[in-house]
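Not every chain is included here, but those present sit where they belong.
Think of it as A and B in the order they're written, each chain with its own count starting at 1.
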């Protein structure tokens, strides 16, 4: 594969490490989320209440794209944001604390898992599908006006690509040659609705033609393929050549959100067999990039980092009810 | 199919205790199913209303009986599929369109408030839009600022759509039947916390007696959920239950609270509010929507302008103009909880 030759061994190892870190994080969230909601699952109960959209299976997208970014670049993610946030370098402690609703969290507990805002890495996400795209245009606009080569990456799901904001954003970005890369995570499902029931074309990459921008589809959910495609698109954006669209055919390994029984899901039996992490591990071992034992060490290191973040979150203070009205406005108060 | 048709002027008789009990979600499903059997023109469209059965179970099982031609999963394109409802209604169908969370109205409100709600007027009454827009509201389970809003004040402020907000299974079924049969667009807002879902904290009254046959609860009529003589609480949706709980509790202390469940906010049953306040002269409005420029102000102002000297006390328990916070401690500080309601009552009675 050409992608394999383009990447040095240490780069490949880093990609793998990051994928493992993300998966380890999501597994910890899975555990923590369900730890105190039974008997009788109650979505509002426990240390991590509310909806929880985990990203297991979609690590190749986050990791393959973010490998080309620095924290000076902006990223807007979706309701399913953890993998992207981690890959982009959002502080794991502050992020975990936010998911636990703590005062030390990214949003001091006001935001929650769908509302992670990190000005340090120019990262944000939104619970309204496709509505993270327009703000990315503005970040790209600011970068362009400042004559930098910084870029913005806007992520969306394949189901969300049928929202009006997608169309408007791609058109405006193309027209103003904004340094944005649009990344569509096609995990085949929008909650319970399969892609074929939401999207009139087989590939969103075909929709790039509607804006005169490059569009590619990565079919294999392999981090190196994503890396390759993202490298080209981000390179174009940095060079002032305008936006691109990348769709990755990825995999939703778990439910849409936690508690989703997935009774609607025809492909459930095959899902586990397509997990991209063992596949990549095996390839790296076969290529001699890592040894058998390395994978476990990588996993252990990831676990240490994740558990540190979880412990930090749990030890952090909960926000005071007295402060509930703080931060509506930056200045002045409500009358 | 016989329909118990309730006249506009008479409140429906509540069923005897001991009759069949359903959750609010099941009551809604039943109303939909019965209307769909009776009227070929009724269909349901929205995100995940098919095999999934609606994220908050408003359509569970309907696809099994009615199939994918009448229970339609849509793309995540609210503007397109709400507009589709409008066009189908204009052509004489009776669409029920689900907007999964009311919080998503911002992506499709033009279809709702500038089209669904205005076509009848702009056409001088020549074009009717008999559709139901059903949507989930409310918080209390840490779903954050974009998935926990009530927002009914925003819909009610803009003319041309009726807005109904049931608090219990009986009203939920009767209002859904009335909404589908109405020749006007009706926004049907169910609070997740009154649906009686297995996976969310719920008030016991979200499961209750529901007649098996079709019946209507009239749109625009409030209900006195509890009679009392000392103070009036005007409220709606989940807050009805919190208010009733507080009323039960304070009854022991000799505070006799009247609880008015609005059920509809457009049309608003202003007479029912006045009637109650004439008795008590003290008014608390309890509302899970944002406080300012919304329902709470409207209710108090209605009394103040109609009978300026009447009120000896007016106050509100609502979300104090802040986005709904994620952390439980913060969210419960801004929701109209029983504790806040109780405190407001005590202050009023002091």
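What we mean here is this: a contact is a pair of C-beta atoms (placed from the backbone, for glycine too) under 8 Å apart; a residue touches a chain by one contact, two chains touch by 3 or more.
This is a predicted model, so every value here is computed, not measured.
Shown is a single representative of every chain type; counted across the entire structure file, the complex carries the copy numbers A x2, B x2.
Going forward, only the chains that are shown with their structure count from here on.
Chain centres here are Cα means. That of subunit A falls 36 Å from that of subunit B.
By the touch rule above, subunit A contacts subunit B in their complex via residues 40-45, 49-51, 98, 101-102, 107, 109-115, 126-131, 159-160, 162-165, 190-193, 197-199, 259, 263-264, 318-325, 328, 334.
Against subunit A, the residues of subunit B that register as touching in their complex are 47-48, 50-52, 55, 73-79, 103-104, 106-107, 140-147, 198-201, 320-323, 325-330, 332-334.
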